[in-house]
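The structure's right below; bear with me while I get my questions together.
Of the protein chains in this complex, one is absent; all others appear in place.
Entry: chain A
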Amino acid sequence: MSLPRANYDPRRVCMNPFPNLHLGKYTRSVGVYLAGALFALANWAFLDACILSSHAHGPPDEPDYEAPVHVSFVDWVPGICSLLGYLIINLIDKDRVKGDQGFGDARAVWRARLFLFIGFALMAGGLAGSVTVLVLKYTFNHDYPEAFTYYGYANVCQNILMMLSACVLWLAQSSASEYEYNLTL
(Lines give C-alpha, C1' and ligand atoms only; values in the text may rest on other atoms or scores of the structure.)
Protein backbone atom coordinates (compact mmCIF):
# COMPACT_ATOMS: atom_id res chain seq x y z
CA MET A 1 0.00 0.00 0.00
CA SER A 2 1.38 3.36 -0.90
CA LEU A 3 0.30 6.76 0.26
CA PRO A 4 -0.98 9.18 -2.38
CA ARG A 5 1.62 11.58 -3.54
CA ALA A 6 1.30 14.84 -1.66
CA ASN A 7 1.12 17.98 -3.70
CA TYR A 8 3.02 19.99 -1.13
CA ASP A 9 6.35 19.76 0.59
CA PRO A 10 5.76 17.23 3.43
CA ARG A 11 8.50 18.79 5.54
CA ARG A 12 6.50 21.97 5.99
CA VAL A 13 4.92 22.47 9.38
CA CYS A 14 2.42 25.19 8.56
CA MET A 15 0.32 25.34 5.46
CA ASN A 16 -0.99 28.70 4.38
CA PRO A 17 -3.94 27.89 2.18
CA PHE A 18 -4.13 31.29 0.39
CA PRO A 19 -7.84 31.42 -0.36
CA ASN A 20 -8.51 32.55 -3.88
CA LEU A 21 -11.43 34.90 -3.54
CA HIS A 22 -13.53 35.86 -6.49
CA LEU A 23 -15.78 38.55 -5.12
CA GLY A 24 -15.88 40.72 -8.15
CA LYS A 25 -13.88 42.98 -10.32
CA TYR A 26 -13.27 45.68 -7.77
CA THR A 27 -12.34 43.42 -4.84
CA ARG A 28 -8.75 44.47 -4.93
CA SER A 29 -9.23 48.22 -4.93
CA VAL A 30 -12.05 48.10 -2.39
CA GLY A 31 -9.92 45.93 -0.13
CA VAL A 32 -6.96 48.26 -0.40
CA TYR A 33 -9.13 51.30 0.34
CA LEU A 34 -10.66 49.49 3.33
CA ALA A 35 -7.24 48.51 4.63
CA GLY A 36 -6.03 52.10 4.40
CA ALA A 37 -9.10 53.37 6.21
CA LEU A 38 -8.67 50.80 8.99
CA PHE A 39 -4.98 51.70 9.29
CA ALA A 40 -5.77 55.40 9.65
CA LEU A 41 -8.57 54.67 12.14
CA ALA A 42 -6.18 52.56 14.22
CA ASN A 43 -3.58 55.25 14.49
CA TRP A 44 -6.06 58.05 15.09
CA ALA A 45 -7.68 56.05 17.90
CA PHE A 46 -4.35 56.00 19.68
CA LEU A 47 -3.42 59.60 18.84
CA ASP A 48 -6.81 60.61 20.22
CA ALA A 49 -5.80 59.13 23.56
CA CYS A 50 -2.44 60.94 23.38
CA ILE A 51 -3.97 64.33 22.61
CA LEU A 52 -6.64 63.79 25.24
CA SER A 53 -3.97 62.94 27.78
CA SER A 54 -1.85 66.00 27.08
CA HIS A 55 -4.90 68.26 27.27
CA ALA A 56 -6.37 66.60 30.37
CA HIS A 57 -7.87 69.06 32.80
CA GLY A 58 -10.05 68.71 35.83
CA PRO A 59 -13.43 70.20 36.58
CA PRO A 60 -13.46 73.99 36.41
CA ASP A 61 -13.76 74.51 40.15
CA GLU A 62 -10.38 72.93 40.95
CA PRO A 63 -7.65 74.71 39.01
CA ASP A 64 -4.71 72.70 40.41
CA TYR A 65 -6.16 69.30 39.53
CA GLU A 66 -3.51 66.77 38.58
CA ALA A 67 -4.39 63.89 36.25
CA PRO A 68 -3.40 60.58 37.90
CA VAL A 69 -1.94 58.98 34.78
CA HIS A 70 -0.66 60.15 31.41
CA VAL A 71 0.13 58.47 28.12
CA SER A 72 3.88 57.89 28.19
CA PHE A 73 6.40 56.15 25.95
CA VAL A 74 5.32 52.74 27.27
CA ASP A 75 1.99 53.20 25.51
CA TRP A 76 3.72 53.88 22.21
CA VAL A 77 5.79 50.65 22.20
CA PRO A 78 2.99 48.16 21.20
CA GLY A 79 1.91 50.42 18.37
CA ILE A 80 5.46 50.71 17.09
CA CYS A 81 5.83 46.90 17.19
CA SER A 82 2.59 46.48 15.27
CA LEU A 83 3.68 49.06 12.72
CA LEU A 84 7.00 47.29 12.13
CA GLY A 85 5.19 43.97 11.74
CA TYR A 86 2.73 45.58 9.33
CA LEU A 87 5.57 46.90 7.18
CA ILE A 88 7.41 43.56 7.17
CA ILE A 89 4.29 41.57 6.25
CA ASN A 90 3.46 43.87 3.37
CA LEU A 91 6.98 44.10 1.98
CA ILE A 92 7.12 40.34 1.36
CA ASP A 93 6.34 39.06 -2.08
CA LYS A 94 3.29 36.81 -1.80
CA ASP A 95 4.40 34.49 -4.62
CA ARG A 96 7.73 34.05 -2.89
CA VAL A 97 6.02 32.76 0.26
CA LYS A 98 3.86 30.35 -1.70
CA GLY A 99 6.99 28.85 -3.15
CA ASP A 100 5.26 27.21 -6.10
CA GLN A 101 6.38 29.65 -8.73
CA GLY A 102 9.66 27.95 -9.40
CA PHE A 103 11.77 31.08 -9.34
CA GLY A 104 14.60 31.66 -6.94
CA ASP A 105 16.21 28.99 -4.87
CA ALA A 106 14.70 27.10 -1.97
CA ARG A 107 16.55 29.17 0.57
CA ALA A 108 14.83 32.31 -0.67
CA VAL A 109 11.46 30.74 0.05
CA TRP A 110 12.70 29.71 3.48
CA ARG A 111 13.95 33.21 4.23
CA ALA A 112 10.71 34.79 3.04
CA ARG A 113 8.75 32.53 5.39
CA LEU A 114 11.09 33.41 8.25
CA PHE A 115 10.53 37.12 7.70
CA LEU A 116 6.80 36.56 7.40
CA PHE A 117 6.89 34.77 10.72
CA ILE A 118 8.82 37.64 12.29
CA GLY A 119 6.26 40.09 10.95
CA PHE A 120 3.30 38.16 12.32
CA ALA A 121 5.13 37.69 15.62
CA LEU A 122 5.68 41.45 15.85
CA MET A 123 1.99 42.15 15.21
CA ALA A 124 0.85 39.55 17.73
CA GLY A 125 3.44 40.89 20.16
CA GLY A 126 2.07 44.38 19.70
CA LEU A 127 -1.46 43.19 20.45
CA ALA A 128 -0.31 41.25 23.50
CA GLY A 129 1.76 44.22 24.63
CA SER A 130 -1.18 46.58 24.37
CA VAL A 131 -3.31 44.24 26.48
CA THR A 132 -0.44 44.08 28.96
CA VAL A 133 -0.24 47.87 29.14
CA LEU A 134 -4.01 48.06 29.61
CA VAL A 135 -3.97 45.56 32.46
CA LEU A 136 -0.80 46.59 34.27
CA LYS A 137 -0.90 50.34 33.84
CA TYR A 138 -4.60 51.14 33.83
CA THR A 139 -6.79 48.50 35.43
CA PHE A 140 -4.88 46.09 37.68
CA ASN A 141 -4.43 47.45 41.23
CA HIS A 142 -5.39 50.93 40.06
CA ASP A 143 -8.69 52.59 40.52
CA TYR A 144 -8.69 55.22 37.83
CA PRO A 145 -11.89 56.77 36.58
CA GLU A 146 -13.17 55.64 33.21
CA ALA A 147 -11.73 58.65 31.43
CA PHE A 148 -8.24 57.34 32.11
CA THR A 149 -8.73 53.64 31.40
CA TYR A 150 -9.86 54.87 27.98
CA TYR A 151 -6.18 55.42 27.12
CA GLY A 152 -5.55 51.69 27.57
CA TYR A 153 -8.61 50.68 25.60
CA ALA A 154 -7.60 53.00 22.76
CA ASN A 155 -4.24 51.27 22.66
CA VAL A 156 -5.82 47.81 22.38
CA CYS A 157 -8.18 49.18 19.75
CA GLN A 158 -5.25 50.52 17.74
CA ASN A 159 -3.52 47.17 17.64
CA ILE A 160 -6.65 45.17 16.82
CA LEU A 161 -7.52 47.54 13.99
CA MET A 162 -4.00 47.40 12.64
CA MET A 163 -4.13 43.59 12.61
CA LEU A 164 -7.52 43.71 10.83
CA SER A 165 -6.08 46.11 8.30
CA ALA A 166 -3.18 43.74 7.61
CA CYS A 167 -5.64 40.85 7.12
CA VAL A 168 -7.81 42.85 4.72
CA LEU A 169 -4.81 44.02 2.73
CA TRP A 170 -3.44 40.47 2.51
CA LEU A 171 -6.76 39.06 1.32
CA ALA A 172 -7.23 41.87 -1.18
CA GLN A 173 -3.82 41.38 -2.69
CA SER A 174 -3.96 37.60 -2.84
CA SER A 175 -7.36 37.50 -4.49
CA ALA A 176 -6.70 36.60 -8.06
CA SER A 177 -7.96 39.04 -10.60
CA GLU A 178 -10.14 37.56 -13.29
CA TYR A 179 -9.21 40.27 -15.71
CA GLU A 180 -5.61 39.32 -16.12
CA TYR A 181 -4.33 40.12 -19.54
CA ASN A 182 -0.61 39.83 -19.88
CA LEU A 183 0.19 40.84 -23.40
CA THR A 184 3.81 40.76 -24.30
CA LEU A 185 4.73 42.39 -27.54
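Everything below uses one rule, namely that contacts are C-beta pairs under 8 Å (C-beta built on N, C-alpha and C of every residue); 3 or more make two chains touch, one makes a residue touch a chain; residues count from 1.
The definition used in the following text is that contacts and distances are computed from a predicted model.
Asker: According to its UniProt record, what is the protein name of the omitted chain, chosen from "AP complex subunit beta", "small monomeric GTPase", "TBC1 domain family member 25" or "Vacuolar protein sorting 55"?
Answerer: Record says "Vacuolar protein sorting 55".
Asker: Footprint of the hidden chain on chain A, which residues?
Answerer: 26, 28-29, 32-37, 39-41, 44, 47-48, 51-52, 55, 169, 173, 177, 179-183, 185
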